[in-house]
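This report refers to the structure that appears directly beneath it.
A single protein chain has been omitted from the complex, and every remaining protein chain is retained in its original position.
So that you can tell them apart, the chains are marked A and B in the order they are listed, and the count of residues begins at 1 in each.
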Amino acid sequence: MLVVDDLHVSFGGVTALAGVSFVVRPPSITSLIGPNGAGKTTAFNAITGYLRANRGRVTWDGAPLAGRPSDIARRGVVRTFQKTSVFPALSVFENVRTGLHLRGRAGVWSVLAGARRVRAEEARLAETAREILAFVGLDRRRDEIAGELPYGEQRLVELAVALAARPRLLLLDEPAAGMTGAEKERLIGMIRRIRAADVTVLLVEHDMKLVMGVSETVVVLNHGRVIAAGAPASIQAHPDVIRAYLGSSSAPA
Amino acid sequence: MEQLLQHLVNGLVLGGTYALLGIGLTLIFGLMSVVNFAHGEFYTLGAYAAFAVLALAGWPFFAALAAAIAAGAVLGALCERTLLRPLRGESIDTVMLVMIGLWIAMQNTELLVWGGVARSIPHPFPTEPLTLGPLNIAPLRLFVVGAAAALIAAAWLLIQRTRLGTAMRATFQDRDTAALMGVPIGRIHTITFAFGSALAAAAGALLGPVFLAYPSMGDLASLKAFSVVILGGLGNLAGATLGGLLLGVAEELGAGYVSSGYRDAVGFVAIILVLLFRPAGLFARAERIG
Partner (left out) sequence: MIGRALVVASALALVTAPAWLASPYHLHVLIMAGVFAILALSLNLLLGYTGQLSLGHAAFFGIGAYTSALLALKLEWSFWLALPSAAVAAGLAGWAIGRLALKLRGAYFVLVTISFAGVISLVSINWMELTNGPLGLPGVPPPELGPWSLRTKTAYYYLVLAAAALAYLVCHRLVYSRIGRALVALRENEPLAESVGIDGTRYLVLAAVVSAALAGVAGSLYAHYTRFVSPEVFLFTYTVTMVIMVIAGGKGTLVGPVVGALLFTALPEALREAMAWQWQMLAYGVVLVVLVFFLPRGIVPAITARAARAAAGSRAMRPGAAPR
């Protein structure tokens, strides 16, 4: 279980998170929504170690989640980024293979010695990379340069890289942004299959149809506070949520 | 005690020119994000320009200083237009490589033109030191401090009090917003690089007669300028001024009381320590967040 407890983050004088608490129960698909500037990405950054919270704590599996982003990834908590983030000059395949870092064990000495088990591991990792590419439907793009792909496919590369790190909790920051309708449909299917593989998903997304369709729990942030949490149906009817979204461009229905 | 005072005075003479070097570099580094490894070569250029005008053309000393400043500004503007403008938008590392190339090219051009022999630059000041109580100071050194102070003040006025300076500060704060407000970024960059190079050349023309002019004199000058920038904080004019004086005094004290062989290590150690422990510079008021 991910427990976010009383998280405070401020930049200079501006408060981004003013005591945010919520839980994500595995396995589930939980969404974090709210108007622009509500603090969703800040919460992601604080959970995954990209930002130090001024106060509050985050625990995962009963132990505090702290340290550098790479330490947190090692605990099985992996995130994607709001702004598309791939290894731009590498092929799609190399992107995924790089994402497999934590699944490899080979250390400096065995690599330098050219040990047989290093070669076996490389073969195994390449196979895993191919499986992941097939999962996100990018197998035909494997040799193309990631930075040159269309936007929607770059988002899939990013998802594949995150999956390669073998998450048990996957934080997706606006994965559907910039995707076409058909691409979104496929994404929803993928998120469901990721969940079916016992990976808990925490989603930040602006597409309310997608959020309400896929989530089991929805947490609503506004002005750096949680104003509601619960099943999608109850959230859509929640008066505070409706008030928060009134006048903002994206209504919660 | 007297010895200490003497070291302090010598340090200030040195520090004044370091400050000039540092101000030029901090503008270029801070405003244009150009890691200018060729900065010291403009210092060398200034020294040789002064040498040419004084020793070869026989012009007066002040004309030599003016000629050095003009040479620095013109060549600086030229380099910006030909080398840096086409690379705007390229990564900082790419630009840095070009500046390293310019550094090597300029230095060896100077070597070819002037030869490897160090030149002593003549000056009109009496060599007999002035005695002020316990202190001895050569009139030339006194002039160097005064001229450096005047140039620093002029730079300060230009940045703080003129429209051009306002545009430069706006570009430093936020290039995109400044461009939206109608600041001609391209021209500001050219002027900044020319201005920074002119200050470096002035430092070379001032310090050249104190020491000697030789082709590789710019290497250490570049590194000292970087020390000053890092001591003072990026783009911080007051910081660069204080940083320059501090470095000059620290070098004099280090050479006087520790070991003269390690004089030049002071700047290196300053770079390492400040970057490790106070990366925003010694004089940063508060850390910027976000």
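Everything below uses one rule, namely that a contact is a pair of C-beta atoms (placed from the backbone, for glycine too) under 8 Å apart; a residue touches a chain by one contact, two chains touch by 3 or more.
Quantities reported herein were computed from a predicted structural model and do not represent experimental measurements.
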Displayed chains contacted by the hidden chain, counting the whole assembly: A, B
Of B:Ala105, B:Ala118, B:Ala154 or B:Met181, the residue in touch with the unshown chain: B:Ala105
Per the touch definition above, residue among B:Leu97, B:Leu135 or B:Ile185 touching the missing chain: B:Leu97
From A:Met1, A:Val14 or A:Val111, residue that would touch the chain that is not displayed: A:Val111
Interface with the unshown chain - residue positions in chain A: 48-50, 68-71, 73-74, 78-81, 85-91, 93-94, 97-102, 104, 106, 108, 111-112, 114, 118, 122, 125, 142-143, 145, 158, 161-162, 164-165
Contact footprint on chain B, counting only the chain that is left out: 29, 35, 83, 86-87, 92-94, 96-98, 100-109, 111-112, 219, 223, 226, 230, 259, 261-262, 264-265, 267-269, 271-272, 275-276, 279
